[in-house]
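Heads up, the thing below is written out as structure tokens.
A single protein chain has been omitted; all remaining protein chains appear in their positions.
First chain written, first letter: the chains are A and B, and each begins at residue 1.
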Amino acid sequence: MIRRIIAACLLLLTCALPVQGQDRTIQDVLQEHADVIVKSSRKTIAPAIEAVANSGLPAAQDVLEAWQAKDMWQRDSDGVFFKAVKAEGSAYDLLDFDTGGPVGQADKSELTQMKPNSGIRAMIAAALVQFQLNDPDPERRREALLAIQRDGEASHLAPLRASIKSESDPEIRALKEVTERLLTISFDPDEAARVTAIEGFKGSLSLDTRAALNPIVTTHIAYADGVGETANVKRELRAGSRDLPVAEAYALMVAAGAVTPQPSLAERKAALEANISDGSVAGIPLAELNTQEARDRAYAALADQGLVPDFDPAATEETAVQGVRFAEIYDEPSRAVTGAAEATLASINRAVGLNQFFDLSLDGLSLASIYFLAAIGLAITFGVMGVINMAHGEFIMMGAYTGYVVQQVIPDYTVSIIVAIPLAFAVTFAAGVAMERLIIRWLYNRPLETLLATFGVSIALQQLAKNIFGTQARPLTSPGWLDGALSFNDVVSISYIRIAIFVLALIFLGVFLFIMKKTRLGLETRAVTQNPSMAASMGINPDKVNMMTFGLGSGIAGIAGVAIGLYAKVTSELGADYIVQSFMTVVVGGVGNIWGTLLGATMIGFLQKGIEWFNPSNTLAAQTYMIVFIIIFIQFRPKGIIALKGRAAGD
Amino acid sequence: MDMFKKTPSLPIFIAVLVIFTLAVTFLSEAYGAGAISTSFVKTLGKTLCLALVAIAMDLVWGYTGILSLGHFAFFGLGGYMIGMWLMYARTKLIVVESMASAALPPTPSEISDAIGTQIFGVVGSSDFPLIWTFAHSFWAQIALVVLVPGILALIFGWLAFRSRVTGVYLSILTQAMTLALSLYLFQNDSGLRGNNGLSGLQNLPGADAISQDYISVWFFWASSLALLLTYLLATFLVSGKFGSVIRGIRDDEARVRFLGYSVEGFKLFVFTLTGVIAAIGGALYYPQAGIINPAEIAPIASIYLAVWVAIGGRGRIYGAVIGAAFVSLVSTYFTGGQAPDINLGFYTIKWVDWWLVLLGLSFVLVTLFAPKGIGGLFDLISHRMSPDRHGLPLGPDKGSLREEEAEK
Partner (left out) sequence: MKIQLKTTLAAALFASTAIASSAVAECPVKVGVLHSLSGTMAISETTLKDTMLMLIEEQNAKGGVLGCEIEAVVVDPASDWPLFAEKARELLTVHDVDVIFGNWTSVSRKSVLPVIEELNGLLFYPVQYEGEESSKNVFYTGAAPNQQAIPATDYFLDELGVEKFALLGTDYVYPRTTNNILESYLKSKGIAEEDIFVNYTPFGHSDWSKIVADVVALGADGKKVGVISTINGDANIGFYKELAAAGVSADDIPVVAFSVGEEELSGLDTSNLVGHLAAWNYFMSADTPENAAFIDAWHAFIGDDARVTNDPMEAHYIGFNMWVNAATAAGSTDVDAVRAEMYGQEFPNLTGGTAVMGVNHHLAKPVLIGEILADGQFDIISETDPVPGDAWTDYLPESAVLKSDWKDLGCGMYNTETETCVQLKSNY
């Protein structure tokens, strides 16, 4: 609505302006509107922007651009506006808008910066469109098109169409053509042109297309008796359906005056209160009015006396709306346009649905890879060695903090990540070896006590991290080339950092398989796990093997920490968030088998996303139901998805 | 009595508990010298409840060998059940009082709506969820204190033991159950006020005029009595044949099964019974704490429970009591800010920062060097030393006797 008014103002202004004198400067225009410019509210700013944009002065574009970039300042002493550029200290160089030349310096304290909010900036951008569509700088032209897509106006249509022919850059030209069609859908008065434009978007996944089409097919529901002949009716409705609940239908009838509403419970109570006389209502003592039934009697008695409007308990809303016709009516009057839009949207929605499924699958895959990454170290220490390490989460945390510390020393994000990954491995490998030597090896025969001892280590490490790094979350920033997302279209996209985590998870899977199947350490590890005394008699040193294996599992947890820190946060509780999930991933997948862990992570990841999809407003519920599912799952497959068989199963 | 003969520590424990209870009473602000502040009486009362749930943990872990990381869930559920009645009844009194001045006497549904608004207004709702159906009745909620956790333990235990989930798997499974329950309660849709939980539980309905000085002592007595009864029950259970069987299950489940005992039945019984004991502890604990919310049920709480029992000494009931009391009181001391900082010159150790590190490390040390926990000290006094467990194991299973052990 506001847009239309602005458009109307704009038309008026363009007619009115040439009458005014030619020697006006842009400063005069600004001064005329100084109050609203300083007030800087989207509700009142429109005339100022229009005045500048349509002043016909060469400086108008400069002013708007400076204003938009928060570079416009006002001198407190005389209220004159300048473009200001920061000089040394708190001094600013002032540039005159009309001449573009410098007019001296001023201290920050003598100036006030104009800070247009993003709503105003969008309006300025829309006003700038007419200047920028043919700007020699392609970046400006792109910006102008973006502004149209955000805040298109009817007035943009003509200049945009005019600018297409002269556009030399093929990419921008294509963008202009798409934008032109979007504007046509919304603003062109010609019905046939709109229909053609709409039909051209069949199957398009672009968000802007849907944003242009959906407003065309908005509807409202009306009481059918009041609907005119010309109305663009979508369909007839009966009350009590999913789209029209009884209460809503009843309210429509009341609004149309088709029924007189029954007094509500609160109104009846108020009526009773208003008719209290001598401690009783209609002869019924107050003390008895503590049931609804007694109140209804009292009210009926009052109604009989004609003191209050009648209340008929049998006349429910359901009976009132029975058999009454309601209609859903398009807000858009043209039947041809709505028909074309519905058809196009149907094709779009099919494509969107399919792509949403892909997007959800990508999310699931990404979550699965995160769980896998967090659990893979555990798959070694718990899965292969059978050691319950509750401090596993804290190893992940140590890895993340290592990444943070490295970033403090090496400011280049790419280099620091390359350094941090092996360093995190080294730190947690050392920690893992130390823990194995000092604690775990004494407890190999007492698995439950390993659980408790490592839990002790876990709380100590967590608190230690708090003492060293403080309780605030620490930044671990990903390198610039991991910023942003890989977008297939406006529906399917995944951030690069998640792709990196996915790749990392794959690499670790490969590394794990290689070590376990192809190296001597892997062979010895498997031997020691299956039968330590037999392995020892074959010349393997079980102590050393256990130490190395545990160190390896811990080291991988450290690298996982760097990855998780990059995508989420680095706090001392980082590890604790993943520990239960990681254990469940390993247990669900089947202990002692890396493919099981992979399957477990995949199942948990997809399951969680699936439940989130069913109940998008409550992520917590998704997590709860997922755990309940896991508990039930373990009842039926206590050994996990892939259960080890025979001697390898241990018991 | 046979029970007394088999467990010489029982009369000592009873005597200590009685003396302790009397001492606290006569030092309290309500009934005596006022040397112990009301907040400390509450702390002591709560500690007794924690000792109670520690006994349950000892029965299930120390005697039966099931490391349950879920008993605090039952503890919390017991608290929730009693909390529902406390909140409902207290709010009802307030509502009825404020409605008494209205023009019309309120109808039952108006009262119920108003209570709903008062209780759930905080979390932006006003309707009573289904689980509050019995909240108006004290006795119904008391029954639920036992029934809800009992049935949950029964179902969970039946599922888990039936499919022979044992050892660390069972621990992880119980932990998952606790996590699921706490996540569920965190949701507002659970109908128990989400993250806020139930609060103001220390204000007993209709007892506004009675000072907390008195109420805290009453709860202390109740906790003390409950602890005594639980202790007697636990001692009775473990001193008879039943105790031998569950110890047998702990040491070698398969052999007990081959001897013809229904291992699953015994485990399920112990698991459910201890779940109920924990719930009763919770029902006594939370009115003293004043508030219950899902954070209380988080998996970490249950792990701490295992920590107390391990530090106190598994497989002896007084060990569990000592562990719970010792760790929670020391914890209170160090986090209270009263413990003096230690100035090392280059660094000042603040106990608030370092207490958890100390706890974690001492826990590791106890597991490594003193598996019997604090209770083991009593063995030193009574010269009941266990054999040096070196040499080769005699049986095929972990934890079986070893060569030199068997000779003694």
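The working rule: contacts are C-beta pairs under 8 Å (C-beta built on N, C-alpha and C of every residue); 3 or more make two chains touch, one makes a residue touch a chain.
Nothing here was measured: the structure is a model prediction, and the numbers come from that model.
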| item | value |
| --- | --- |
| Which residue of A:119, A:263 or A:339 touches the chain not shown here | A:119 |
| Option from B:21, B:38, B:68 or B:367 whose C-beta touches the chain left out | B:38 |
| Hidden-chain contact residue, picked from the options B:212, B:272 or B:302 | B:212 |
| Given A:61, A:179 or A:366, the one touching the chain that is not displayed | A:366 |
| Among A:141, A:181, A:194 or A:210, the residue in touch with the chain that has been omitted | A:210 |
| Of B:64, B:141 or B:202, the one touching the omitted chain in the full complex | B:202 |
| Positions on subunit B contacted by the hidden chain, ascending | 37-40, 42-43, 94, 97-98, 101-102, 117-119, 121-124, 126, 183, 186-188, 193-197, 199-200, 202-203, 212, 286, 289-293, 295-296, 335-337, 352-353, 356 |
| Residues of subunit A in contact with the chain not shown | 2, 40-43, 115, 117-122, 150, 207, 210-215, 218, 352, 356, 359-360, 363, 366-367, 370, 463, 466, 471-475, 477, 483-485, 487, 491, 493-498, 567-571, 573, 577, 609, 612-613, 616-620, 623 |
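Everything that follows uses one rule, which is that only the chains that are shown with their structure count from here on.
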| item | value |
| --- | --- |
| Distance between chain centroids, defined by C-alpha means - subunit A, subunit B (Å) | 41 |
| In the complex with subunit A, residue positions of subunit B that touch it | 67, 103-109, 156, 159-160, 162-165, 167-169, 171-173, 175-177, 179-180, 183-184, 186-187, 189, 299-300, 303, 306-307, 310, 353-357, 359-364, 367-368, 371, 398-399 |
| Residue ranges of subunit A in contact with subunit B within the complex | 269, 272-273, 276, 281, 286-287, 289-292, 295, 388, 390, 439, 442-443, 445-449, 451-453, 455-464, 466-467, 576, 580, 583-584, 587, 618, 620-621, 623-624, 627-628, 630-632, 634-636, 638 |
